[in-house]
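Missing here: one protein chain of the complex. Every other protein chain is in place.
Chain nomenclature is as follows: A, B and C, assigned in order of appearance, with residue numbering initiated at 1 for each chain independently.
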Amino acid sequence: MRSFIMRWPELGLGVRCKGLDINQAAFDIFVENMPTKALQGHEMVGGWLLRDHSILFNRKPFDIPKVELSTENMDQAPVGRISFLRPQGRGAELLAKYDESVDTREYIPVAQVVPEDLEILKKAGREQWKATTRTREIIFVEFVKEDA
Amino acid sequence: MEAWRVLKEEIEAQIALTSNQPDQDILDVFKYSISKLGAGIPHDDQIFSTWFYGAPDVTYAADWIYFLIELARSGESYSMPALHKMAKYWFVHPSHFGEYCGLFQQYSFTKRIDRMLDTLDRDSFIELLTVFRSYIMNINAWIYQYWPWGVSYAVPRKDRAYYEKGLELLSQ
Amino acid sequence: MDEPRFIIRWPELNKQVRVGPIDRNRKLFDWFMENLPARCIQTTTVVAGLSVNMQFIRMNKTVCDWIQEDMELEYIHEWPCGRGFMFMTAGNVAHLCFKVDWVTEPLAYPTFCEVIEEDKPILKEVGWFFWERLLMEKETYHVEFIREEDT
Partner (left out) sequence: MAENWKMLQQEIDAASERAVEECPDDMLRVFEYDIVRTGAGTGRLMMGPWWEGATSTRYLGSYYIFNIVKVAQDMNISAEQIRQLVNLMLPTALGTVELCDISDYARFTRQTIDCINEEIDDREDMLSLLNSLWFYGSAANAWCQYRMKWGIGLSFKVNHRDDLIYMGSRANEAFERWDHEKKEEN
């Protein structure tokens, strides 16, 4: 199963993310667009989720019809889940659940942080929360393929 | 080169810029509280209401364009004249307010898209709006970066115990 | 024969103003009159410059059959205080605003009526009163629309 690395150079942190048995075509398109980078943000209503408001598909556009993508409510997803929101053409939003969430909205799961990196993910989440709500420090997230 | 392709390239350049840093409009309005056309000034000279109402025209413009692309891709159920008109209703008309709030770059792109809408066939409509959506999503990311979330550390969510204690304190 | 007018009344303040048609969009004025009396809550704008804002007025008798963009439009920052315009109006729901004081928003809207000169000071007084209440007290204030002939 292919995987990628999600990392935050400003924080010196990174986690490994593996594909799922669903939405594999979406995972493949995301990996095909790597390396890619985005401004890291945070979810402000639904709970402890890292949120990238703008992920770009600069190499291969996202062309999977909405009806062919399975969805799940974020409050039902396991910690470590990586999900898309409204993927289409050149962009999507991306969320990473790093702790509890009450978010009953629908997202498109595409990857899962490996269990051994969940604590690192939570640390990144807490750092971003402080940046978003207090320090306004600018933190970027990078996604790079991880060759087997 | 066709006009829409020239515009698309200019939008691509702004996508590249805003993938790494906030653009001028974001810094002016959301970081440094500058009201360039007077938004908010008659209302006690404050910028908060401009943020509160100006920013969502960015956030939701990305959604409206997502919908318009989905409709354009859903075969012939919507003719091009119908899609052109819906584009005006859904994202062009609401965008005037965005310019007034200080998001000049986005609105200058919107006006140019509006002027060439009638010349766009299905593919160029989808391609141009797809790139424009990515630009708007970048701008939206920076708005969320500079939004004054912290102010509600002073106004957290409250529960029953909070109000019960309040009643107790009130009745002493 | 005098032009028909409607009254805007703020019952909780016991204040009212008289409103007549202007030289444009008479169709909107007649449609609005046709659907009176009506009632709504009173709020204000918060960005553009002060207007009193009546955001959901039920037009019970006849449906809106016009499109805002097709109407004659004016730039709000240029037209006189006391002039009224329709904003997001469709179906049986009217959204009405009246410019109260200095506005910086350079957008165009379909104007269709105006408070008579004599009553404009009342509009200014109540307009700023509602802005103050919006900042903290937030009591509920209603606004009523009645045809002058029915009073």
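FYI, a contact is a pair of C-beta atoms (placed from the backbone, for glycine too) under 8 Å apart; a residue touches a chain by one contact, two chains touch by 3 or more.
Owing to the predicted nature of the structure, the values given are computational and were not obtained by experimental measurement.
Asker: Using the touch definition given at the top, which of the shown chains does the missing chain touch?
Answerer: Computed over the complete complex, the missing chain touches A, B, C.
Asker: Can you list where chain C touches the absent chain?
Answerer: Residue positions of chain C that touch the missing chain: 39-41, 43, 46, 53, 55-56, 58, 63-65, 67, 88, 90-93, 95, 134-136, 138, 140, 142.
Asker: In the full complex, which residues of chain B touch the absent chain?
Answerer: 20-22, 27, 32-35, 40-41, 43-49, 51-52, 56, 59-60, 63-64, 67, 70-71, 74, 77-78, 82, 85-86, 89-90, 94, 147-149, 151-153, 155-159, 163
Asker: Go through chain A and note every residue touching the omitted chain.
Answerer: 10, 42-49, 86, 102-106, 129, 133, 137-138
Heads up, the rule we're going with is that only the chains that are shown with their structure count from here on.
Asker: On a C-alpha centroid basis, what's the spacing between chain A and chain C, in Å?
Answerer: Distance between chain centres: 47 Å.
Asker: Taking each chain's centre as its mean C-alpha position, how far apart are chain A and chain B in Å?
Answerer: 22
Asker: Got the chain B residues that touch at least 2 other chains?
Answerer: If we look for residues of chain B contacting two or more partner chains, we find none.
Asker: Give the residues of chain A that touch two or more other chains, as numbers and ranges in rising order.
Answerer: Touching at least two other chains: none.
Asker: Using the touch definition from the top, list the residues of chain A that touch chain B in their complex.
Answerer: Answer in residue numbers: 37-39, 41, 44, 51-54, 56, 61, 66, 86, 88-91, 93, 132-134, 136, 138.
Asker: Where on chain C does chain B make contact in their complex?
Answerer: Of all residues in chain C, those touching chain B are 45-50, 69, 101-107, 131.
Asker: Sort out for me which residues of chain B touch chain C in the complex.
Answerer: Result: residues 37-43, 49-50, 52-54, 88, 93, 96-97, 100-101 of chain B touch chain C.
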